[in-house]
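Of the protein chains in this complex, one is absent; all others appear in place.
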Amino acid sequence: MSDLEAVAAAAGPSGEAPVQPRHKSKTDKPRSLAGDAWIDLRKSKIFWTAAVLVLIIVLMALFPSLFGAGNPRECILARQHGAASGSAILGYDYQGCDVYAKTIYGARNSLQVGLLATLISGVIGLIFGLSAGYFGGWLDAILSRFIDVVLGIPFLLAAIVLAKRLSADPNSNGVLAVTITLGVLGWTTAARIMRSSVIASKNQDYVAAARMLGSGPARLMMRHILPNSTASFIVVLTILLGTNIASEATLSYLGIGLKGDAISWGISISEAGAFVRTAPGPLIWPSIFLAVTVLAFIMLGDAVRDAFDPKLR
Amino acid sequence: MTDIKAEIDVLPGLDPHAPLLEVNNLHVEFRTQYGVARAVNGANFRLAPGETLAILGESGCGKSVTAQAIMGILDSPPGFVTQGEVKYRGTDLLKLPENQRRKMRANHIAMIFQDALSALNPVFTVGYQLGELFRKHRGMSRADAKKRSIELLDQVKIPAAKARIGDYPHQFSGGMRQRVMIAMALALDPEVLIADEPTTALDVTVQAQIMGLLAELQQQRNMGLILITHDMGVVADVADRISVMYAGKVVEEAGVYDIYSRPAHPYAKALLESIPRLDMKGQQLNVIRGLPPALTAIPQGCAFNPRCAYAQDVCRQDPPPPPYAVAPGRTARCHFWRDVIGE
Partner (left out) sequence: MTDRNDVVLETKGLVKHFPITQGILFKTKVGAVRAVDGVDMTLRRGETLGVVGESGCGKSTLPKLLVGLEKPTAGSINVRGQDMTKLKGSALRHARRNIQMVLQDPYTSLNPRMTVGDIIGEPFEIHPEVTPRKGRAKAVQDLLDTVGLNPEHVNRYPHQFSGGQRQRIGIARALALKPEIIVCDEPVSALDVSIQAQVINLLEGLQNEFGLSYIFIAHDLSVVRHISDRVSVMYLGRVVETGNDAQIYENPTHPYTQALLSAVPVPDPRLRGQRDQIVLEGDVPSPANPPSGCRFRTRCWKAQSICAEQDPVLSIRERSDHPSACHFAEPRDVVHAV
């Protein structure tokens, strides 16, 4: 340890002097990392802010009627770009639809596509990254090249082909097709990040110590490697969530995303884009909802990541 | 060459008869989000030409921070010099504007570090990095600079210097890299060399080579050498005087023979008794109980009092012990130095 680091370390709560534990418990019962993390999260303002926002958005997706919006599909061209009024508090868009109602009802599809696609990407990325990083050798060589190949495919081209193929059924609204398309194409960054963090933590001394004690691969991965390699992975996923919601808009705009009279923030944003100078409202409102949603998830990810890092307590 | 150096020598208040380097009451603190870490709390020492002063201490005692403050390479923020003087030939370096200080650094006071690999730029050849010094500071031509660089690598005993001048730092072994760094530090003929743990990362046989080389170069150039280390063996081999630091203060300053035979500060004494010796078997290792204090919470009175066998009530109260004069040129910050030395 260099002298300067020592100074910095001694300055922090992790200094040489024994630090009082933050969580004073009456009994000295053993606690787990998750337990400590929860105690920590409960005190975090960021966590609660994010949690409340996420809850509101999820409610919006599940029960849009709770939010007092009118019928989003009732569009009257005569009201084109009409001003805000008591019945439509955010005004009307180009088609004369209620912007507030469309934004509230759009949450379901946007959130569904964003969350599910991110989940798919996360699972694929985790499996690829973890196995490539942990097992290394020829498996890593093959998996890494495969990741490179997927990364090399032009996103739009692949998305068009895939989404078209998946949404052949004329009765589907295209949500599933878009979700799978985005999920299957978006995992590469997550996998790469996971792989490099796994390689970094795999070579730590504490993993060697656990191996020496005789722990098998499952314990090594679950107890020692995974908990120490998820920090950047979580960050990548929260960013991916936002990207996915926006990508759905791109695909829908190109006519290969959500179909029929489906409503989503992405569709609203892309439709309103053309009139941004004359009527910015229909563009701004769904964008704000999108931004707040993404922000809420990023904050949630940050809070959870920090809570699981004992050094930050 | 000398005329350019002479021009730099015209600094306000520069007095060739003043002591080579003098550090008076130096205070450095680090302002971090966890509070103020008082890394150096009144360091005093002076250095004469040709002399080797060892600053001895453990990690976090402020020895490296002191060196960085002298060099003016303190990371600021978070590090700030809050008090004190660093006088080179009578000029307070801390009061100089940055551009003059930069010149001082290269021409008069140079420094080598523990980790030579990270101190050298990996994307330039050794020859380029050395030559750059001569071209920039001495206005030499490319050819002359190269010639001087080869001479210098010869001086630090790098075999086949002429052939190796085009090599990159990573192509040298640890010991050779340290030699390259010494060559760079000495390129502009500084009067003071600060060596911060120069051999800690090296094997003992290589350490012996490097320390031998440093001693030889020092003698040739009549240079003042500040050796910052935690290794009491190395210090015993090369130092003339020793400043022992603890929690940012020089707790004892003495000649090398005095301190090893009759330490006057309990910390110095305990350190000496806690290390095993190569030439003895079966000695009892004396343990210093407890831990060094966190720099954000240095104990009242003498910082060493919670770990000290001699501590009395007076040690636990401010003001902390002043540097008592134990003998001419020898000080110890301990109220009970007579008891410590008497044993």
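Here the chain labels run A and B in written order, and each chain numbers its own residues starting at 1.
Criterion: a residue touches a chain if its C-beta (ideal position, glycine included) is under 8 Å from a C-beta of that chain, and two chains touch if they have at least 3 such contacts.
Given the structure is predicted, the values throughout are model-derived calculations rather than measurements.
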item: Option from A:I76, A:V161 or A:A209 whose C-beta touches the chain left out; value: A:A209
item: Chain not shown: contacting residue from B:A163, B:I275 or B:A309; value: B:I275
item: Among A:N228, A:S252, A:S268 or A:T293, residue touching the chain not depicted; value: A:N228
item: Residues of chain A (touch criterion as defined above) contacting the omitted chain; value: 1, 13-14, 16-19, 21, 23, 25, 28, 30-33, 36, 138, 141-142, 145, 204-206, 208-215, 219, 223-224, 227-228, 308-311, 313
item: Contact set of chain B toward the excluded chain (per top definition); value: 58-59, 159, 173-176, 203-209, 211-212, 230-237, 239, 256-257, 260-261, 270-272, 274-279, 281, 283, 285-289, 291-292
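Here, only the chains that are shown with their structure count from here on.
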item: Chain A and chain B: spacing of chain centres that average the CA atoms, whole Å; value: 51
